[in-house]
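For this view, one protein chain was removed and the others were kept in their places.
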Amino acid sequence: MTDFLDPLPWLIMLPLAWGTLAFVLGPGRGGRLAVAAIALQGALALQLAGQLIDSGARVYAVGGWGAPLGIDLMADGLAAVMLLLTQAVALPLAVYARGYFAASPKGRELFWPFTGFLLAALNALFLSADLFNIYVTLELLGLAAVGLVAIAGGRQPVTAAMRYLFATLLGSGAWLLGVALIYGTYGSVSLAVLTPLIHAGAPLAVTLAAALMLAGLLLKTALFPFHFWLPPAHGGAPAPVSALLSALVIKATFYLALRLWLELFAPLTTVAAAQLLGVLGAAAILWGSVLALTQSRLKMLVAYSTVAQVGYLFLLFPLATLVPPGTADSALAGGVMQAVAHGLAKAAMFAATGSMIVATGRDDISRLGGVGARLPLTLFSFGLAGVTLMGLPPSGGFSAKWLLLGSALESGQWWWVVVMIVGGLLTAAYVFKVLRRAFLPRAAGDRVARVPRTLEFSAFALALASILLGLFGAPLLELLAVGREA
Amino acid sequence: MSDPWLPALVVLSSLLPGLIIFFLAESRIRLRTTLNLTGALVKLGFIGVMLWGVQNGREYVFRHTVLPGLDLVLHADALALLFVSLSAVLWLFTTLYAIGYLEGAPNRSRFFGFFSLCVTATVGVAMAGNLFTFFLFYELLTLATYPLVVHRGTDKALRAGHVYLAYTLAGGALLLIGTVWLYGLAGQVDFVHGGSLSALPPEAAGQLQLIFLLLIAGLGVKAALVPLHGWLPMAMVAPAPVSALLHAVAVVKAGAFGIVRVVYEVYGIEFAQSLALLLPLAIAASITIIWGSLRALFQDDLKKRLAYSTVSQVSYIVLGVALFGPLGTMGGLVHLVHQGIMKITLFFCAGNYAETLGIHKVSEMDGVGRRMPWTTLAFSLGALGMIGVPPLAGFVSKWYLGVGALEAGMPWVLAVLAASSLLNAAYFLPILHRAWFKPASGSWPDEKIPQRGRWETAPLLLIPPLATAAATLATGLFAGAAFSPLSWAELIAVREYLAWIP
Amino acid sequence: MDTLTVLCLAAPLLAAALLWLPASRPLGLRLAPWAALPALLLALAAPIPYEVDLPWLLLGTRLGLDETGRVFLLFTALIWLAAGWFARAWLADDARRHIFAGFFLLTQAGNLGVCLVLDAAGFYGFFALMSLAAYGLIVHDRSPPARRAGRVYLVLALAGEMLILSGLLLVADATHMPAAVACLILGFGVKTGLPLLHVSLPLAYAATPIPGAAVLAGAMINAGLLGWLRFLPLGEAALPGAGSALMLAGLLAIFYGVAVGLTQRQPGALLAYSSISQMGYFSVALGAGLLAPELWPLLLPVVVLYALHHALAKGALFLGVGVAERCGASRRVMLGLALPALALAGAPLTSGMLVKGGLKAGLADLPAPWAELLAALLPLAALGTALLMVRLLWLVGRAAPAQRTSASVVGLLAPWLVLLLALAGLAWMMAPQSLITKALSLGAQLDAAWPPLAAAALCAIALRLRWRAPMLPPGDVLVPLLRGLAYLRRRAPALPQWRIALPSGSRAAARPPQLESQLRAWGTAGALWLALLAAVIALLAGTG
Amino acid sequence: MSAALLYALAGAALFAIGLAGLLLQPHLLRKILAFNILGSGVFLILVGLGQRDGTIDPVPQAMVLTGIVVAIAATALALALARQLLDLTGQMRLPEDRPDAEPADD
Partner (left out) sequence: MKAWLTALIALLCSGLALALGAAMLALPEFAVRLPGQVAANLDASGVAHPVTAVLLNFRGYDTLLEVAVLLLALLGVFALSRHASDHAHPAAPAHPVLQTLARLLAPLMVLVAGYLLWIGAYAPGGAFQAGAVLAAAGVLLRLAGLLPAWAQPGRLLRGGLALGLLVFLAVAVAGLPQGELLHYPPALASPLILLVEAGLTLSIGLTLAGLYLASAGWRQ
């Protein structure tokens, strides 16, 4: 009976099931079901993490066939961290979404099924050890995300969804071509089988495959200059959707890029290619931050902030490629910590943003006066999330920055230090652009309504988590190291 | 004997009230006041216990591992307690003052919330046991003070807040780089007497000098070293209690205190000397001292004049740190306390003038000594103390700085001290002259609080400055007594130089 | 004894504190004149040497008296007592008399403390208290000349304070001795009116109410001298450079003071120049001590005695000027005034003659060319002093008749008489026997007699020929100096603002840059994607 | 060269054509068609390369079947979106590809 309660398959099955049921049952009961189920998923993810810490990485053969004939799932520390992040972000957001859609019902009907499928896709993606299976999860993820963007309808969201759809399809098309080339070269799509086969001097097809898959993932992760689809998509969707997309969806493709780079294609990687990724990351940090600063709409500002924060993730590549193992470990830890911290903080920020928009009835930074007085908790959450994004202690963002800075200095790549520091200052500039407005008294003629408590507290929970991550990040790094020692 | 929880409790004793206050309704004045004062008194109690303990050789260390190789350490050593006691005592007074000052003003819950956070950060800065912990609270301080600076919400305040943030966050960034670099080079750098870096191989000297520059530049922003001081005079748009706190204990002090920690307990004074770092630091401090005073000379706005005075005065601390020898150390450390007491007095008084009579400018102060003798008395004590007139607190600092300069073989510092004192006199004495000796011009700019019997202004506004003015007198007059700031500074200096004093 | 010592300092401070509160003000005013009484008692009764340590006070204070200190405390207390008594009558109908009394008491506490204290920090502390509080005495009138005098006084006093502080710090370390000596000479020189540092004296003496001026000229100026005596390495180290400079400055002061003093129209200003001139003698003596340390043991008692004599004479002169102003320059008043004038001029049988003789003898053993130079110049100086005194008497004597005041004449006369008596007797009582015998010799008497006589003769001629002295403004060199400063201040560039210009968040363009909308176009993004693909292929292929 | 490899080569060409079309064609319907061509190219490569040694390989065939269904799903959603866009804006183009070239503020 213990097998029946194995958390690993349930993490995928459960959201698929409740997503489907939520479609059948409708939003009211579906929402309640979703909250309960996500809570259960959180418990499962924790259980899985515990298993991993106790007994190391796990491989799970679906259907009992085993690779290369069947499909393997694989759970190591990295996957477990991402799973934890996913459930940790999803639970408060689910609570938030129930309150949000009660106040602003546009798009409420199908939110839960989409979210269920989205979470299933994420969990499946993090656990998959099969290139083709990953393709399917990518498509499931992409279509769920596009559906969520379009959920509220209207010219702007539909345009954004259209653009997003093309971007994600092109990305997964490139991925699939890569998979085809790999299968055509080696005859398998199992990561476990392929990893020992690929070595420096692999055939051209493998190089092409690596480049295609990587490029496809960059497109889906919205790394500069492929961020074009992200701000409208994340800025136009309802707040819980934006939060899910910014916090989790782009992390999934980043996770894949990391996996490919560090494991499957590690023998092919070069310093030059890593530097290229780093340069794009740096450009993303600067460009995204500057554009965030120029926005007049609150959600667009937060969306551009995501563009910038994605850049930090990619600094990990030059810092972890062909450097001493200790430096690489610290860079990896920093990158993953950044992914987690940004996930929590950005979810909090979008949630807080949504509350402010609900309260003021408009999405305009210059009309935020009075928010500080009426929604102090929400503004506080926004501020805390901002602290994480700025990388100020004691937040998860700081821990990430600390680790990345440390490895940059250790490996003598001081230019990334400059980028990170400047990025942090620019982040502060746009975060305070919002905060200072919100501190002002309410302008005559504006209204600031109260919002449901659940909105305020769920955003606060996320923001608090992003801060606490900085104080209690050590266990997370311990988990991350599982399956990585060898 | 180690008790880990007291330092944490000291931090929590203002953090928790602060967080609760945030969510209190504006109208719950009594509960808010109770929370504020309870927090301040409880904190004082804890500190009292630790003072007694440290005197008797106890250790209070709280340690929590954040990441591998990155510990959050709160360590209440003698140096920390010097600053913590100052902060806690002045916090109590400032809270009282602020309650009086903000009576009837809007957004008080927010104000007192951030106010408490600000003190939390200051206490954390004081007790930080390593550079990381220091950095953590240093940045928290930045964030907690920003809302206080822009509290009034005017364009001027927002602009000042903007500049303040730009400076302090950039400074924080430099500090971060330096810290990370140092950790990469030397591993976890705890604050220990005599520093720990001298054990590094000699090849690292160049890097260490560069790191020192980064750290000092980062800390120098808050300590308002010229030319990093631009934010400070602008930040004086904040309400008077905030300015008082900012200038006396919180922000500038945190920077100065950080420099103290870096020089003494990261690098170690001897090692810093051997790396030839102290002379440039002394020069930077001297330039700041003179420049700040010169600028103060030309300000008509009272608070702005005081702000430039702070620029100048805080660098006395830095100067003391840069003087190699226990006497200079004592001078710097004791000025940490003395400057706080004196400057908070001056800002309280400036606030009283503004709040009672609407006086914001020096040129409006003619004859104010007749109308508000007690406030002006307190102001005079603070100002004379700043000039270094004995037996007030500032004299003691200057004396030890002077002796320390000779001990360190930098007699030119005496000239700096003398020049600065003259400049201090040049911008403070005319104020006193106006206040005491000139006849009042007839009507005050905006008399808000009328004379009520013996009270020239609201009692809550008057008691804090009088108390701190009395402290200015007492710390100077009884500098030689036990438990005076000077004797505590001596205790620290003796421990710092244990290896050095034969 | 310890209680009395503490009371010396506490009494004026306590009385000052009583003046602060309106309720206790009358009591304070009543006590104010007598605040120096404990000090006088201490000076008379204290065993010598006497010390008491107060480690908790300031930086560890040590109070006490040695022989020098006792003499200084004696005349200082005496003058303060007399001046306080005098002030009560002088300011009887001044509405701000409690303010005057307050500053008077604070200054007094400082001055008495200076005499009593034996450690450097404490000395500096009391000295500063005295110097700063005296500002309140100088500006008491609130008249423009008074304010100007106060400003000049304060600037110089503060500069002096700083020099003193530096000197006190430096003197502890033998390696910095020259610098320390320079700082100390100049720092205390502000008080003692060394040339160029003297400019505040005439302004201040003229502006301050008479009792204030009396203590300024009688007591406080000697505090500067005491500073020299306490901290210069007199008799310990030979510092020929500093000694020569100080002697030269002293000689210059002696003659310069006389010369400018003769041009003055105000008795106060004239007396200030007289003080400048008289303090020149001390400079000469101390310079000699620095130049030739072996002479110092002989010189010290003479210098102390000279200080006593000069202080009491100046105090008596000022009070006398005040009495003449209020009660009219009657013959009896003029006679009273003549006593200190003669004493200053060193007329026979006065204390002046006693101390000048001693000084001359003490300086006679100086190496060449100093001994010769002094032998030639000192008689001339004595003549100058005598001329100055004659001029003073003439100025006072032809002044307008007395203003009638309600103040009791006794209140003014009694303290003056006390001082006159002290002047007449005290120096003789305290002088060592050898000095007295020498002074009573006929040669000495003749030596002392001719300058006053010559001066009187000269004056008679001058009056007859109606010589008119040119008039120099009090403060002489100050006037061009201030003009120069004012010019510089007009021309000085404004200090630059060192602040980094920041773009404000709101000012940053509200619309996204053009580049961003181009990046957002499918075609551009696609081309970039293809380019990235090509780049990654190329870079990854590098491994093969 | 086996026949299967020939399929794969054709697939490469189709992929490139589809890719160019997806990027260059402004009309949404054409973009969707181009995407399908791109997808078909990949499917050909998958099957073709998988069988380049002449053995029949059911695994890529099954994969392609899955891929086709996914492509259908994506195409359906894309068509729905495109039609919705037509309803909302009157044009089947993305804003930046429209002749009237309004600023791409969405």
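Chains here go by letter, A, B, C and D, matching the order in which they are written, and residues are numbered from 1 within each.
FYI, contacts are C-beta pairs under 8 Å (C-beta built on N, C-alpha and C of every residue); 3 or more make two chains touch, one makes a residue touch a chain.
Note that the structure is predicted; figures quoted are calculated from it, not measured.
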Exercise for the section: List the shown chains that the missing chain touches in the full complex. Expected result: A, C, D
Problem - Options A:Leu110, A:Leu468 or A:Ala481, residue touching the unrepresented chain - result: A:Leu110
Practice task
Write down which of A:Thr185, A:Thr221, A:Ser407 or A:Thr427 is the residue touching the left-out chain.
Solution key: A:Thr185
Practice task
Determine and list the subunit A residues touching the chain excluded from the picture.
Solution key: 1, 3-4, 6, 9, 12-13, 16-17, 19-21, 23-24, 26, 60-65, 68-71, 107, 109-110, 113-114, 117, 120-121, 124, 132-133, 136-137, 139-140, 143-144, 146-147, 150-151, 153-154, 158, 177, 181, 184-188, 193, 197, 203-205, 207-208
Handout entry: Interface with the unshown chain - residue positions in subunit D
Key = 1, 5, 8-9, 12-13, 15-17, 19-20, 23-24, 26, 45, 49, 52-53, 55-59, 61-63, 65-66, 69-70, 72-74, 76-77, 79-81, 83-84, 87, 97
Exercise for the section: Identify the residues of subunit C touching the omitted chain, counting contacts across the whole complex. Expected result: 523-524, 526-527, 530-531, 533-534, 537
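Following the convention adopted for this analysis, only the chains that are shown with their structure count from here on.
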Problem - Contact-richer chain pair (by C-beta pairs counted) among C-D and B-C - result: B-C
Exercise for the section: Using mean Cα positions as chain centres, tell me which chain lies farthest from subunit A. Expected result: C
Completion exercise
Per CA centroids, the chain at the heart of the structure shown is B
Problem - Mean-CA-position distance for subunit C and subunit B (Å) - result: 37
Fill in the blank from the handout: Between the Cα centroids of subunit A and subunit C the separation in whole angstrom comes to 78
Problem - Per-residue overlap in subunit B, given as positions that touch at least 2 other chains - result: 162, 166
Fill in the blank from the handout: Where subunit D touches two or more other chains simultaneously, the residues are 19, 22, 94
Completion exercise
Pairs of chains in contact here are A-B, A-C, A-D, B-C, C-D
Problem - Residues on subunit B engaged by subunit C in the complex (per definition of touch) - result: 159, 162-163, 166-167, 226-227, 229-230, 291, 294-295, 298, 373, 377, 384, 387-391, 395-396, 398-399, 402-403, 405-406, 411, 414-415, 417-419, 421-422, 425, 429, 433, 437, 439, 476-482, 486
Completion exercise
In their shared complex, subunit A is touched by residues of subunit C numbered 505-506, 508-513, 516, 519-522, 525-526, 528-529, 532-533, 535-537, 539-544
Exercise for the section: Write out the stretch or stretches of subunit D touching subunit A in their complex. Expected result: 8, 11, 15, 18-19, 22, 28, 31, 35, 38-39, 41-42, 45-46, 48-50, 52, 59-60, 63, 66-67, 70, 73-74, 77-78, 81-82, 84-85, 88-89, 94-95, 106
